[in-house]
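Quick one: the structure is below, and I'll ask about it shortly.
The complex is shown incomplete by one protein chain, all other protein chains being positioned as in the whole.
Let's turn to chain A:
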Amino acid sequence: MSPASSRLAGPQLFAGYLDPRRPHAGAYDEMFDPVDGVRTAYKRLHDSLEPLQPADLTTRAEALDRALVDQGITFSLSGQERPFPLDLVPRVITASEWSRLERGIVQRVRALEAFLADIYGEQQIVADGVLPRRLITSCEHFHRQAAGIAPPNGVRIHVAGIDVVRDEQGDFRVLEDNLRSPSGVSYVMENRRTMARVFPDLFAKHRVRAVGDYAVHLLRALRAAAPPGATDPNVVVLTPGVYNSAYFEHSLLARQMGVELVEGRDLFARNNVIYLRTTEGEQRVDVIYRRIDDEFLDPVQFEPDSVLGVAGLVNAARAGNVVIANAIGNGVGDDKLVYTYLPEILKYYLGETPLLPNVDTFRCWLPAEQAEVLDRLDELVTKPVEGSGGYGIVFGPDASPKELAAQRRRIRANPRGWIAQPVVQLSTVPTKVGERLQPRHVDLRPFAVNDGDSVFVLPGGLTRVAIPEGSLIVNSSQGGGSKDTWVLAQRASGEDAELRGRGLGAVKSDEASTPEQGPELNLAQQQQQQ
């Protein structure tokens, strides 16, 4: 054990935490600086944890499990299967770190909005020779059916989930954009609710920004997106149904927004207007927050066999009588090859350079870069440009020669379909493993909501954690877990000036009037939101 870590870490819980022989020892640990000890953000949390005995940790973990089981009853009634276990150590992000991250996400969403508007409109960026036309036309999710559909308030990305990681220097980098139906925000809210029940003492010592009012922002954005004629817009949440893995989230959001949760068969189109069938007759629908993929949304335009969607929906949107959120065809903006052109896209539409850098990426469709990828396949991560959830990813260092050969063939057969990235040693956060706390790698999906006037980024997000030692794969299918993500409110009012937008630093005593800024203090308040 290094002298530094023995000085920093408690004798038991953190024993061997910064062992230099651990896998990916170069990763940035979010709690411990190898030289200066506990980082400021984690000081109080560390102080609370350090005196604990392994038995205390186990007691707390059991309490957390019980709380999850309690909620699990509710979940199972709703058909929910909780995919990740919740770790008891929260992940902490300081106000200034968050402020930078938030600005970067807002910038990205604005640029991608402009990009999608252009791609489904005049395609000026192609005409100007900034992007090859083929980049767009070869996107699997470039939906020509959406060409010419102009949403009334211009918003196509009502909700974005921008996946970020922290590199070896601790800098946030964007790993991928999710502009279609990013899911996971329900875990953000549920994790917080559970943590607040089990660890009210930790919350009492921190100013953690609230995440419970996400639905308020979402509803505001959806109502703002409504067709101009709708004075009291009727918003619905469209779900594929109870068998969808995110059904719990769909029902939670509908409940919290106080709007109807509907399936395709509950809706129909007549003369390009969408109606909801209710016991009191037909009810006109203005905005559909849909959690159904484009391809199943309207059998007239897409899969004719699909019964999940609503026949005539796309033309109803084209006619301006209903708004589909997120818009059809957003996948062109989160294609992983398009992602590599984000700096050009930002420069073209905003005249800015990226506040949040991408992860360095090789494009297999460019012959020179493909040659390098094939040459270094055993040290790179190769990913399909389309798709999410970690499917199809080949992790060079872990792949057998046979797997690498197969991957080489796949890349050669379809260069447009693949990108490659160096292995990013994702940052680590202490995580309960057995009776100790061990560094485990994490990523972060913050959620951004665009109401047309401003882009709100929920202070927090879904932190996914890879449980097996040394694993850099955080996907739930790979045995990942999650962590409550704490964004700390600014303490000193003198720093307010640095912050943009909604007055992140304004710590007000009257928290009820500004719920998104108030510290989360106790269980009662959390439960009030149910």
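For the reader, a short list of remarks on this structure follows.
In this section, a residue touches a chain if its C-beta (ideal position, glycine included) is under 8 Å from a C-beta of that chain, and two chains touch if they have at least 3 such contacts; residues count from 1.
The rule is short, and it goes like this: contacts and distances are computed from a predicted model.
Hidden from the displayed complex is a chain whose UniProt protein name, among "Cation acetate symporter", "Sarcosine oxidase subunit alpha", "Membrane dipeptidase" or "Transglutaminase-like putative cysteine protease", is "Transglutaminase-like putative cysteine protease". Annotation: of A:205, A:270 or A:376, A:270 touches the absent chain (contact as defined above).
Among A:148, A:258, A:401 or A:434, the one in contact with the hidden chain is A:148. Of the listed positions A:85, A:151 or A:312, the one in contact with the omitted chain in the full complex is A:312.
For chain A, the residues in touch with the chain missing from this view are 132-134, 137-138, 144-145, 147-148, 268-272, 299-300, 304, 311-312, 315, 318-319.
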